[in-house]
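Only a single protein chain was left out; the remaining protein chains are all shown in position.
Here the chain labels run A and B in written order, and each chain numbers its own residues starting at 1.
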Amino acid sequence: MLLDQLIQFLITGITIGAIYALVGLGFSLIYNASDVVNFAQGEFVMIGAMSAIFIYGAGVPYFVAILIAIFISMFVGVALEKLAIEQARNATVVTTIIITIGASIFLRGAALLIWGKEIYGFPSISGDDPIKVGNITILPQSLWIMACTALFVFLLRYFFQKTLTGKAILACSFNKKAAYLMGIEVKHMLALAYGISGLLGGIAGVLITPITYMTYGAGVMLGLKGFCASILGGMGNSMGAVIGGLILGIVESLGAGFISSGYKDAISFFIILLVLFFRPAGLFGKTGVERV
Amino acid sequence: MRLVGLYIFLAVTIGLGLLFPDNYYVSVVGSTAFFHIILAVALNLFMGYAGQISLGHAAFFGIGAYTSAILTTRFNLNPFVAMSAGAMLTGALSTLLARPILKLKGHYLAMATLGLGIIVHIFLVQEEWLTGGPDGLSGIPPIKIASLVVDTDIQWYFILCAVSAMTIWISLNLMDSRMGRALRAIHGSEIAAEVLGIDTASAKAQVFVLSAVLTSIAGSLFVHQQAFISPDSCSFAFSVELVTMVVLGGLGSTFGAVFGAAILTFLPEFLVHFEELEVLLYGAILMCIMIFLPKGVFVSAVDGVMHLFQRRCVRDVGSS
Partner (left out) sequence: MKLHRIVRGLFLILFLGIFLAPPWAMAKRPIKIGSFLALTGPASFLGDPELKTLKMYIEEVNEKGGIDGHKVELIYYDTGGKAKEAKDIVKRLIKKDRVDVIVGGSTSGTTLAVIDIVQRAKVPLISLAGSIRIIQPVKKWVFKTPHTDRMAAAKIFEDMKKRGITKVALITGDGGFDKSGRAQCLDLAPKYGIEIVADEKYSNSDTDMTTQLTKIRATDAQAILNFGFGKAPAIVTKNVRQLGIKLPLYQSHGVASKKFLQLAGKAAEGVRLPAAALLVAEKLPDSDPQKKVLLAYKHKYEAKYGPVSTFGGHAYDGLFIALDAIDRANSLDRAKIRDEIEKTKNFIGTGGIFNMSPTDHLGLDLSAFKMLEVKNGDWTLVQ
């Protein structure tokens, strides 16, 4: 019985963790390319989900609606880079943080105007009947979330390690000037990074809404958890964000299961603090050398 | 010369208080603005001077507020004793946390302070027996100065005006002290400062504790002014708002923080008339200011004026 419980907790943890990982991946990607922590990442998720809900509601076929929605959040990502981040090239870290916070408030405000304050649901990819193995149950949608997260992690890895464009984005993050001198169109690369990040957010949104529902304000919490995931794993290491997300989800679930459900978020933040005290750059982050 | 700004601040605020004692925007919003000014100036000590970041200052505000609320309602302690207790508790906690937390840099520091803020917030929500849970605590007694019970809006206005002025004064003086110079050196480059023989860890820790204690005192005053406290008032969103005030006005400038606090207090009052558009406009204005005036409204304005007059005293005023 206890083992059943443990497995159920883990399944829940991994499902939630996979969501955090997808959001965290977006954080990590933008940070990699531009040294900016994008606090509007959660809003990408919300916009992807809300767009899918409404496009589908308007009678567009399910998967087409999802594709359009993901495209929309990708577009929002590019727009954020072009209209805000690029305009503030010489801004300091703190200033860019405030810009992205401003952007997240703006996007929330826009969603409020367009879609209102209602809570919305969205149908699952393959039904709501749980798969049962003994006492353990899992929703098909959870499997989809895990599978898609894994798929995109590998796609991204491939993109950054094997393709020229991916390598060019990485080059921008190491040294913009050098990258520019090497003939890389830094501007395009940054826009591309934001676009991919928006796309990841949109996918996360579409995948989780059947389980968690969506409102115009739901992006805040998701963004926060994604930020935690990427910090826990180590900023700038995209695999770190994935593992960070999974750890976060599992810690939350086990914390709620075995210690206290009221304090589960506090437990996970406590663990993050502990990790940072011993590893100030996250689990997999490299402690950078500061140039004087 | 250094204190000219402070005199102007006092003249304007006292003048408004005397001229419009019953105006809603002066006595009510003005009092809120003073709270924000105290908090933003305190946070600027840590963020602007020492070049650090904190997304968890609402926690210190909450600790001060709740300590005062609990001690005065449950144990009938004098508000000033309770306030000192809150300040001491915050001081102890921040001293304890300063070393491990301040080892972190940039986004990791942001994360750690954010986590701290959220843990405190969850505690305030969950421990209903002590904190009243999400509905908070009410019926907190007003403070008494000599035999005067402070409970009207305009009385609070003047008291908070005085406290803000004191906070500004502390901030301006600190800047010109040995400590202030050490902090500015850290802001420039931590490693260079260390090479120069500055104990950077200790300087950062001291200013962190000072900033936290000032924040806690503001929290204590807040519960007595509001006669009420709930976890809403010390949430993550509030921490972010405080950071926004400091950056919006101009990081590293005391009057930048004052300006940022004033803008972010009055802006929502004004945007309220746009109803559904309020959130959108707030975000848009925030973004635009930061994109076009990345150094902050106040600092950019001062820089602009100084350039116009081609004076040489740019640095004196711009950076104090």
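One rule holds in what follows: contacts are C-beta pairs under 8 Å (C-beta built on N, C-alpha and C of every residue); 3 or more make two chains touch, one makes a residue touch a chain.
This one's a predicted model, so the numbers in the text were calculated from it and none came from an experiment.
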| query | Which positions on chain A touch the chain that was left off? | reply | 1, 5, 8-9, 11-13, 15-16, 19, 112, 116-119, 121, 128, 130, 132, 137, 139, 208, 211-213, 215, 217-218, 220-221, 253, 256-257, 260-262, 264-265
| note | Logged for chain B, residues touching the omitted partner chain are 16, 20, 22-29, 32, 122, 125-126, 128, 133-136, 138-139, 153, 226-228, 230, 232-233, 263, 266, 270, 272, 275, 278-279, 292-293, 297, 300-301, 303-305, 307-308
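The rule is simple: only the chains that are shown with their structure count from here on.
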| query | How about chain B: which of its residues touch chain A in the complex? | reply | 47, 53, 100, 103-108, 110-112, 114-116, 118-119, 122-123, 126, 189-192, 236, 240, 243-244, 247-248, 251, 276-287, 290-292, 294
| field | Residue ranges of chain A touching chain B (in the complex, touch as defined) | value | 31, 37, 84, 87-88, 90-95, 97-99, 101-110, 112-113, 224, 227-228, 231, 235, 262-263, 265-266, 269-270, 272-273, 276-277, 280-282, 290, 292
